[in-house]
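And now, chain A:
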Amino acid sequence: MKVGLFVPCYVDMFHPETGIATLELLERFGLSVEYPVDQTCCGQPMTNTGCEREAAKTEELFVRNFEKYDYIVTPSGSCTNQVRHNMTAIEESDAVKHVRSRTYELVEFLHDVLKVDAFPWAEFPHRVALHNNCNTLRNLRIASMTERREEPFSKPKALLKMVKGIEFADLTRPDECCGFGGTFSVFEEGVSAKMGQDKVTDQLKSGAEYVTSSDSSCMMHQEGCARRMGANLKYIHIAQILNGARA
Partner candidate 1 sequence: MTAELHEELTDPNADQLDHGAASSRPLKSRISEPQPRGAKVHGNRPIDQSEAANRFIAATEHEAMHDARLWDLRQKRDKEMHGIEEWEELRDLASGIKEHTLSKLDYYLELFEKNATANGIKVHWAKDGAEHNAIVLDILRKKGVERLIKSKSMLTEECGFRHFMAENNVEVIETDLGERIQQLDDEAPSHVVVPAVHKLRTDVAGVFAKTIGSDPDNADAHYLTECQREATRPLILSAQAGMTGGNFVVAETGTFVVCTNEGNADLSANTPSLHIASIGIEKLIPGLDDLAVFVRLLSRSALGSPITQYTSHFRGPREGGEMHVVLVDNGRSERLGMEKFWRGLKCIRCGACMNTCPVFRRSGGLSYGATYAGPIGLIIDPTFNVHKYRNLPYSSTLNGSCTNVCPVKINIHEQIADWRKTLAGEGEISPVKKVMMKAAGEVLASPVVYRASLPLGRSALRHLPHFMLYNKLNTWGRKRDIPETPKQTFNEWYRKNRKQQAEGGKS
Partner candidate 2 sequence: MSGSREAILEAIRKNHIQGDRARPNVPLFDQAAPADLKELFQKSLERMGGKLLTPDAADPMAPVRQAIVKAGPVLSCVPEFEGDMKVTPQTKPTDIALVEYAVLRAAFGVAETGSLCFTEKQLLVNTTGFLPQHLIILLDPAQIVYNLHNAYQRPEWTQAHYAVFQSGPSATADIEGVLVHGAQGVRSLSVLFHPAS
């Protein structure tokens, strides 16, 4: 199985440790993982703003970079959603179809494709609040949502439960959006920041030491709010915890 690693722009730039953890974690399972160095972005900022035409060349580049892999794995559910559901600016060729159907968010890949049942190296003796990105939750269906009458399930939680020493902190509004919303965070800054502050307040009230998520983008926004508020909370990507980070 040949796996292509997609490291979204935010992660590449601000959280290289998340990219490294994702790579190392996949390598632990004996996979041959490659990171095409000419990658940039999935096109989400433009598509998210409605500028589909402006996204076309970025999407083409994405497909060129990744068409040769059996699976494309990325530590971001929101980018996965973009590729799988919204990469429509370019013609639907076989290569495009292949890339779109083979792109997986890391947690789904571990849970659904590799069906991982242990992380013997992982230990995280901390109280952790889990955040699901809205695209990851409601479009990739990584967990059950409170809006629907359905059997509760959570893929990230199922994986985290295999980590030694971890304790979960419950939020009062577990799947309320944190206000990042891609370009929303810049264009509608006031509401975005207020939603972020409310999310951080909920996390603080839960007694969490750490917040984890399979999406760096939401956490970058939350962390930005938390720092400005002087809140004592740490943010860590789920890939790092699963790869054995201790703190």
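Everything below uses one rule, namely that a residue touches a chain if its C-beta (ideal position, glycine included) is under 8 Å from a C-beta of that chain, and two chains touch if they have at least 3 such contacts; residues count from 1.
Behind the choice of candidates: all candidates are chains of the complex that A comes from, given by their letters.
For clarity, every value in this text was computed on a predicted model and none was experimentally measured.
The candidate from 1 or 2 that touches chain A somewhere in this complex is 1.
Listed in rising order, the residues of chain A touching candidate 1 in the complex are 4, 7, 9, 11-20, 23, 33-41, 43, 45-58, 60-61, 64-65, 86, 134-135, 137-139, 145-150, 173, 175-177, 179-198, 220-221, 223-225, 227-228.
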